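Reading through the structure tokens given below for one structure.
One chain of protein is taken out of this complex; the other chains stay put.
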Amino acid sequence: MASKSERKVILETRGVYKQFPKVLANQDVNIKLHEGEILCLLGENGAGKSTLMNILYGLYKPTAGEMYLNGRSVVFSSPKDAIRLGLGMVHQHFMLVETLTVTENIILGSEPGRGVQIDYREARKRVKELSETYGLKIDPDAMIENLSVGLQQRVEILKALYRDARILILDEPTAVLTPQEVEELFGVIKELRASGVSIIIITHKLEEVLDISDRVYILRRGKIEGERATADVNKEELANLMVGRSVVLTVHREPHEPHPEPVFEIENLHVLDDRAYPAVNGLTLSVRPGEVVGIAGVDGNGQSELADAIMGLRPVQSGRLLHLGSDIARMSTKERIGRSISYVPADRQRYGLVLSMTIAENIAMGYHDRSPNARGINLDYPAMARRAEELIGQFDIRAPGPLTPAGQLSGGNQQKVILAREFTRKPTFLLVSQPTRGLDVGAIEYIHSEVLAMRSQDVGVLMISLELEEIFALADRILVLYEGAIVKELDPDRTDEREVGFFMTGGKEKAS
Amino acid sequence: MNVLSIFNTDLLVAMVRLSTPITLAAIGATICERSGVVNIAMEGIMIVGAFFAAVVAYFTGSPWLGLVAGVFAGGVYSMIHAAATVSLHLDHTVSGAVLNILAFGLTRYLMVLVFGHPGTSEPIARTLGNFQVAIPLLSRIPVIGPIFFNQTPIVYLSFVMVIFFTWFLKKTKTGLHVRASGEHPLALETIGVSVYRMRYLGVIVSGLMGGLAGAYLSIENSASFTEGMTNGKGFIAMAAMISGGWRPVGAFLASLFFGFADALQIRFQVFKVLQVPEEIFIIFPYIATLLAVAGLVRRSRPPKADGVDFMIERPEE
Partner (left out) sequence: MIAAITVLTIVLAAAGTVLYLGSYFWGGFLILAAIALHLFKVFKRDGAEETMALVKKSYKMLWVPLAGIVIAIVTGGIIMVVTGYNPFKAYAALFYGGLVRNWHISVLNAAPLLFTGLSIAVAFKAGLFNIGAEGQYYMGAMAAAWLGLTLNLPSVISITLIFVIAGAFGAAWNFVPAILKVRTGAHEVITTMMLAHTARYLSPVFIRANGGDPSTSTHPYVTTEILESNWLPAFQSFLPEANYRLHTGILIAILAAIFVQYLIYQTRIGFEIRAVGQNRDAARAQGISIGRNIMRALLIAGFLAGLAGVNQVTGLDHKLFENLQAGYGWNGISVALLASNSPIGVIFTSLFWGMLDAGGQYMVRTTQTPNAIVEIVKGILLFLVVAKYIYVYLGDWIRKRRKRRLAAGVAAAEGAAS
């Protein structure tokens, strides 16, 4: 392999700053990308990685700084310019129009055809050729909404290749994939490198950096903290650079004997999704007080429908939900909350908080109709504020005061407001869905320790997570969810991520 | 008198005529909402279009110039909606409501200014209603011929528009961009097509179509402008758009249904079928619209980003 100094620099940033109304997302960022290399940009959630990439891609305009492509200074006024000069980007949240077909999504913006009309025949042909050239198999006529996440990502990559991308930016590409799919993706990436494409991967996972990259930049709080050749670096050093201290990502989990009598049971549950297709298919499980049951699965296998059904946000087709022995399947959400069932939803901004309302109001919500929050029909605002004040201290929420609107808080502090509300209701059963999504290491550690604290108070915890790391860190038992049913129960001490991943993708046990 | 005698070809001819403004406005609104902008200002756009069409037709004596003026006025007026919702990020319904209010004030003011009095304008000598054209051969087909192929210019134009915009959405590049802009605007922006541009386009199309619908009211279906002559048709057009599942052909069919309800009530009124006040018949189309929206809304799916403001740079979480 040619030494680094000989390799041509094809993309370079000099002194890039990005100021958002309230945050300085990037400051003085200088990075270089060499031709035909895989470069990782490592950083925590909120470190400013995506912002930087969106600047490279022309979506955001930098407040200051310059970019050079093949040594020439470039200014992108929109992604159009970036695309024309050979940049492609696969966003963390896929930029695919769900109601259009694979072909339509791939050709969008650079459609073949003379004049105003699209030549669909030509388009299909080109998509087919492309998918054959790179070995990325796909049905060109499938609707995006019917594809799995892994296939959707494939469409995104094809979209970039269709535009002849020479530089490909991948934003957290493995976030939603199973270990098997990750391997497959890495294979594709290496093949692309072989054909001369330069690749930037944004990630917060240390293993990934070591697995795939040639070189890595570490970004912390918007600044480049260091640059390393992957071959000369180890995990500890990377973690240190990324967080600024040595981190042990596994929270200490003390052994805790659960009570034998289950607090919450699900029997043969059937639930439909928004399009009235079955999403939960005869799911059965039980949770005992004082244990954390982790549900592992690829996104879209019925997780959100299951959570909705448990909380009464979606009708149950058939099956029973037993809480302390009585069936709650027909009860309203309000009654369920009244029965001391607590819920930390996956999408905190959509389902967890009313962002325009104050912290005090958000903490009172749900119990706003009873003492001490209300007297008769009147709300007792001073009492609500006092309680919020207390919980702000207890949960270490960084906020000016109880009357601050929840929308002004950072993601981690918003999640803490939700925890403050849900964990202080003296729950007997706790449903937690993706509790640390998009949070930085400090917040993750805090939330994990709080969940384990609930466990040691003999609360039954059911945790749905897409991050296997999280499942292994917290769960006493792992249930693998596939196509709306539990296909396997595993003991975290006697299994590994590969085995869980195998069952997550519908793998069957060998009949031995 | 036999009630059944009402149901004849004339009724269906009237149906097509009465549905034309609704069809045009509904197609305009469909394109607008497919691009992601909710437009409840169709009523206001129509009244502006109707006024300018009438004024120009009255003073120049040429209904064709009136037609152009009406369409143009609608387009210009809708630009305010586009600027407000797309560039100024104003809530779409609020902007639409304000534009409706403004349109009625504006036309009343201009009415006094131009004609010297509020209410109804002086009659227009030559209107597009005078240009009834029977299409050779096609108009001879029994039943269908007289209904669809012996009509006035804007009615024909509305047929063309149904076909044109169906083709536009399904087959053209811009049509694909418009659809993407209403479903997932950021996806469109990230491949280098301006969402703002698509949304401006969508709103302006609705303005041109609304202006055309207004022109139909004042210089083809009648021969003068009257304040408030749209009479809720802009809102019925929205109902047609929803019932038609945000598709031009669907909107056309729904509009025909509302036109039918209207034609029927006029006949009931004229023939005094039942001994009840005539107003009971007048409200018939409104009730029909209400029921249609209530019954069909569940089955049709609006564009996902319909009415959702689009702004590129938001700080990350």
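A few points about this structure:
Letters are used for the chains, namely A and B, taken in the order the chains are written, and counting of residues starts over at 1 for each.
We adopt the following convention: contacts are C-beta pairs under 8 Å (C-beta built on N, C-alpha and C of every residue); 3 or more make two chains touch, one makes a residue touch a chain.
Every value quoted in this text rests on a predicted model; they were computed, and no experiment measured them.
Across the entire complex, the residue among B:L12, B:L67 or B:A84 in touch with the chain not shown is B:A84.
When the omitted chain is restored, the residue from B:F72, B:F165, B:Y216 or B:F235 that touches it is B:F235. Screening B:M79, B:L290 or B:V308 against the full complex identifies B:L290 as the residue touching the chain left out. Considering the full assembly, A:K334 is the residue among A:K8, A:K190, A:K334 or A:R498 that touches the omitted chain. Mapped onto chain A, contacts with the missing chain fall at residues 311, 313, 332-338, 343, 345, 350-357, 361, 365-366, 368-369, 374, 377-379, 381. Residues touching the missing chain, restricted to chain B, are 40, 80, 84, 87-91, 93-95, 97-98, 100-102, 104-106, 108-113, 118, 227-228, 231-232, 235-236, 238-239, 242, 277, 279-280, 282-283, 286-287, 289-290, 293-295, 297-298 (touch as defined at the top).
Keep this in mind: only the chains that are shown with their structure count from here on.
Chain A and chain B have Cα centroids separated by 44 Å.
Across the complex, chain A is touched by residues 171-174, 176-177, 179-180, 183-184, 186-194, 304, 312-313, 315-317 of chain B.
For chain A in complex with chain B, the touching residues are 20-23, 25, 45-46, 48, 50-51, 57, 59-61, 78-84, 89, 91, 94-100, 104-105, 108-111, 113, 116-118, 159, 163, 410-411, 438.
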